[in-house]
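One chain of protein is taken out of this complex; the other chains stay put.
We just call them A and B in the order they show up, numbering each chain from 1.
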Amino acid sequence: MKQVYSVPKSLRPVSTHYCPGCTHGIIHKLVAETIDELGVRDRAIGVASVGCSVFSYDYFDCDFQQAAHGRAPAVATGIRRTVPDAVVFTYQGDGDLASIGTAEIVHAAMRSENITVVFVNNAIYGMTGGQMAPTTMVGQRTTTSPEGRIKGLAGEPIRVSEMLATIPGATYVARVSTTSPAHIAKAKRAIKKAFEVQLAGGGFSLVECLSTCPTNWGMSPVEAMEWVDKNMIPYYPLGEFRTPEGGQTNG
Amino acid sequence: MAGRKLFKGNEAVAEAAVRAGCRYFFGYPITPQNEIPEYMSRRLPEVGGAFVQAESEVAAINMVYGAAGTGARVMTSSSSPGISLKQEGISYIAGADLPCLIVNMVRGGPGLGGIAPAQSDYFQATRGGGHGDYHLIVYAPASVQEMVDLTLGAYDVAERYRMPVMILGDGVLGQMMEPVSFPDQMAPDRPAPEWATRGARDGRTPRLINSIYLKPEELYKHNLDMAERFEKASANEVRYEEVLADDAELLLVAYGTTSRVCRAAIEKLRERGIKAGLFRPITVSPFPYDALSKRAKSAKAVLTVEMSMGQLVDDVKIAVAGAAPVHFFGTTGGVIPKASDIAEYAAGIVGEEVR
Partner (left out) sequence: MKKVVVNEAKCKGCGVCVNFCPKSALAMADRINSKGYHPAELANEAACISCGICGRVCPDAVIEVFKP
């Protein structure tokens, strides 16, 4: 028998704390597969954020630092500057990156820090129990938007990839989804490309991964994936917003 | 040591850090310490290091966290409002047992305050500053040369106890020029510490830099370990200076810039026949409680002098523990006390207590 799918080696053989069906696990696998395929596990240094991915250091089998909420790009900058041949990546959620960490992500992109950011957008604060995030959809109910996010009060969700794509230093910016085998295959290609940009010394790369939160959305895992396709993708279009070649493939 | 050169305090502390092995600086401009990042932006590239002007003090201290976690000798500097912003990262750095060097050239507060020298960040510096149970090792130099000497040893101390070291200066120490000498040799390169995250190479087990302990028993244990290291620092690293203290009936206690003014005040008091002396803490954290306690027993009164509304005086009261009355003379907001005013106030105490 030939093995056609195996679990990536850069992922530790442990059970994660993620809820059943949470797509964090899929994104972890894609990052770990990329590290395996590029053969960089022994020089990879990850930076974990605050939120559901706080324990990602327990799942990736490489060196890690745990950052304060939103500060992962700053911590990664400190690592980047001191270990020139390291492969430095942050793994951040939307509360972390798109709210409290906006300054850090914008300026890491501005400096074109040679790091890779894996940005997980599930439109909610998962770890703290389902509060409204800057990425929460208008009308989406959360524990702090009980009547649904109201545009007139909380504004409309922030499109991080589009915003960062306006920054000259952002070498590679893409948005992908994790809600179907085809989307996952594209997500893998984007994540690998982002790491390849870093390995080539190309500067800042970020992949925004649309993700689910079945528990806090109150849906089954499959319903949650369908919800992303129906509600999030139209607002958060998929594609590459910046590439080293200068091309864009939106939609 | 090479010959003495005239150096501004801010530039001297930066050069001393470089001689001590600092190769990475992350900072953000704020008066009155701007010469430090400016100097480092020129100097670090010369020695193969890196300077990053961060987007904020918050980002700068988190860059320090990342760099310190790789085992590098790293530094940041700021002044009071900026140090407040850094407290988040300082707490994480302390919680993750990382060594680093932080310089605070204190200015008047609270809020935006002013840009003139003050000592009103004493509580913040000596009581941790950020959230959680931790201490920094805090040096309070009184001259540019002393700032250099303390900085030269700062990384060794920070690495020995695995906690941040702070140089607590002020606008006077940062801005004034004094002749200083530096060691000719740079600190030798050292191997990366066994906890540093630089990639799990050669098959070693991956490492983690972290301050999260969700199990109460584990966090308790971590805090006990931190406290034990600070206890050791308290036993080994406490420094102080005494001036004419042996026969002092009136013991002045002051640190940093204020201690310089107090030296002049003591002279004035001695000229008037008042047996005054000075106790100067050099480490304000750990504080020289035992030494001050011993000295206070032979004094009839103690006078704390500081550029704040009464912060050092708390530690003095803890040390003196009722052995003598503890008086307080303070100026704040950027006003430096005059030797004559201190002497006048001290003479008043003498009238009440000493004679």
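Here is the rule we go by: contacts are C-beta pairs under 8 Å (C-beta built on N, C-alpha and C of every residue); 3 or more make two chains touch, one makes a residue touch a chain.
Being a predicted model, the structure only gives us computed values, none of them experimental.
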| item | value |
| --- | --- |
| Contact list for the unshown chain, restricted to visible chains | A |
| Listed residues A:184, A:207 or A:228, member touching the removed chain | A:184 |
| Subunit A, residues in touch with the chain not shown (by the definition above) | 1-8, 11, 15-16, 18-26, 28-29, 180-181, 184-185, 214, 220-222, 225 |
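Quick note on the criterion: only the chains that are shown with their structure count from here on.
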| item | value |
| --- | --- |
| Subunit A and subunit B, separation of their C-alpha mean positions in angstrom | 40 |
| Subunit B-touching residues of subunit A, taken from the complex the two chains share | 41-45, 47, 54, 57, 60-68, 71, 74-83, 85-87, 103-104, 106-107, 111 |
| Touching residues (chain side subunit B, partner subunit A) in the complex | 23-24, 26, 50, 52, 54-56, 58-60, 62-70, 72, 74, 88-89, 92, 96, 197-203, 206-212 |
